[in-house]
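A single protein chain has been omitted; all remaining protein chains appear in their positions.
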């Protein structure tokens, strides 16, 4: 593990280097704890005071701070240091990974009718069912399940114990974290005359476009008749539930514990905060941000930030306020009554 | 895949057919996108305008719309088209499935003391532990785990990677979606003198009656001393948590991301909306509907619909209103004071 020189880094990722191009860095470290082996970054100019304290071998700085230098004398000035860090982090990551070795573990179960690229890798105890297609560069982690006729696009990674149900389609470079389930049955039942649920066969599929990432133990239902569709570059955190027939536009991100109900449509470039619930059969415009733990019960037509969450308070205060919330529309009526009374009182005095 | 004639459909599922009994349909399609190969349905009379637009080979209509016909001239009139659709969807589903083949995959691990019906199917990498009993028609999906002495009733389906813990009991025709866990330990600890948690062995089981479905990655804890009991026909969506000693009555449905705390009792024919939290040791009557994202912190004794969720607003408005919520009981006091002042002012004027 010899690391990278600053010269190598700038040659590939751009930015303007000030200092010694031969300085070698072995890893990325947080600015507060970086040492002489590491490179660090600072994305917010208002934290510039930290530059002088950093023991890092080099630092990635916003172009706006041009002229500032850390004790090491080495800096890379970039338009967006956070983005620069992301790209550099991937480079270091690849350096440290064991080389990707294609092949099929002898203890994987692959149906003879499945088409698995010779350039794909299938680990122990993985199952690939009949008719499934696995493209080049795909890594099917141990104990993962790829259902009948499912399609996994090039360079996708199924972390151990993830599941792709029958017929579902993943684009290129998708990532399923462990325990993720794509293509579970949607929650659809009719009620018979006695009120018992009669299952509606869920025959649509789930389609993930390219570059979608699905977090650990998150679930994406297949469609009932039509499909569930997740757009290019959508990022889904852990323990998120996406119900049947949901559509999510490109590059939208959903934080942990979000639940999206059936047939909801979410636009592109949205950010859905942690724990948010989205009701069914509504639509959210592009560029909408929903604050954590909010319930979206109606369509949101305009971009912007929206929130709905009861403010935290001491339990004692909360109890008193919550009791009052339950009388709120009566309070409103009492205010209205006071206003009327006061107005007539004034009129009386004037006359 | 030759599909079904309308005559065949009506012969089995009932309803009144108008049109050509020999018309053949290959699938069910949504009303808006159906073509000549498909049958569709319309459940709400107020959407009747869509009938004239539909290109479907046939349409299932409410009996109340008797007399209306789509361009194809083929309609089945049924009391409940949505229920009709559900039953027909199951029929099409079975037509398309590969025939159920009983048997034990050579790479399944089945303890010699387990009793697995010769008419059951156990897929690769599934584990059936000592003393477990698997009835006829059961499908244990790949990588599933059935613990010691657990019992799986006839025709139940364990989708890949689902888990049934030791001793737990599933009735007939239960379905566990992938990643579902039945029989995890409940969350029970005493605190020792230093405040450390001392685990309470969870020795009850989880009992699922017939026709229960559990969604992907949902969890149902075993009981602490007594059992956790899920009634006949209960339907549980994805990512739902059912804690120890909970009891749920027949035909209740729980939408995604619901959490039910320990020893709560939920009645029959309830509907618990997505993301709802139910506190422990309370009871909910039969026929209760809880709106999404609500917290049920006290027992609910009367059927009906209940909700508690902060309304969504622009973030700026929310911030102002949320700040006011924290002063709410003081506002109430100020209103009361205004009322008193105004009353005495009036009294003064009268006297």
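Order of writing sets the labels: A and B. Residues in every chain begin at 1.
In this text, a contact is a pair of C-beta atoms (placed from the backbone, for glycine too) under 8 Å apart; a residue touches a chain by one contact, two chains touch by 3 or more.
Note that the coordinates shown come from a computational prediction; the quantities given were computed from them, not determined experimentally.
**Q** For the chain left out of this view, which of B:154, B:257 or B:272 touches it?
**A** B:257
**Q** With the full complex in mind, choose from A:11, A:47 or A:328 the residue touching the hidden chain.
**A** Selected residue, touching the omitted chain: A:328.
**Q** Can you work out which residue in A:114, A:200, A:253 or A:296 touches the chain that's missing from view?
**A** A:253
**Q** Hey, which subunit B residues sit against the chain that's not shown?
**A** 107, 109, 125, 127, 143, 145, 147, 161, 163, 165, 179, 181, 184-185, 187-192, 195-201, 203, 217-219, 221, 225-226, 239, 241, 243, 257, 259, 261, 275, 277, 279, 289-291, 294-298, 300, 304-311, 313, 317, 320-321, 323-325, 327-328, 331, 334-335, 338, 341-342, 345, 348
**Q** Could you please point out the subunit A residues that touch the chain left off the display?
**A** Residues 27-30, 33, 80, 82-83, 85-87, 89-90, 92-93, 96, 105, 107, 123-125, 141-143, 159-161, 175, 177-179, 211, 213, 215-217, 233, 235, 237-239, 251, 253, 255-257, 269, 274-275, 292-293, 309-315, 318-319, 322-323, 325-329, 331-332, 335, 338-339, 342, 345-346, 349 of subunit A touch the chain absent from view.
Convention: only the chains that are shown with their structure count from here on.
**Q** Using mean CA coordinates as chain centres, what's the gap between subunit A and subunit B in Å?
**A** 25
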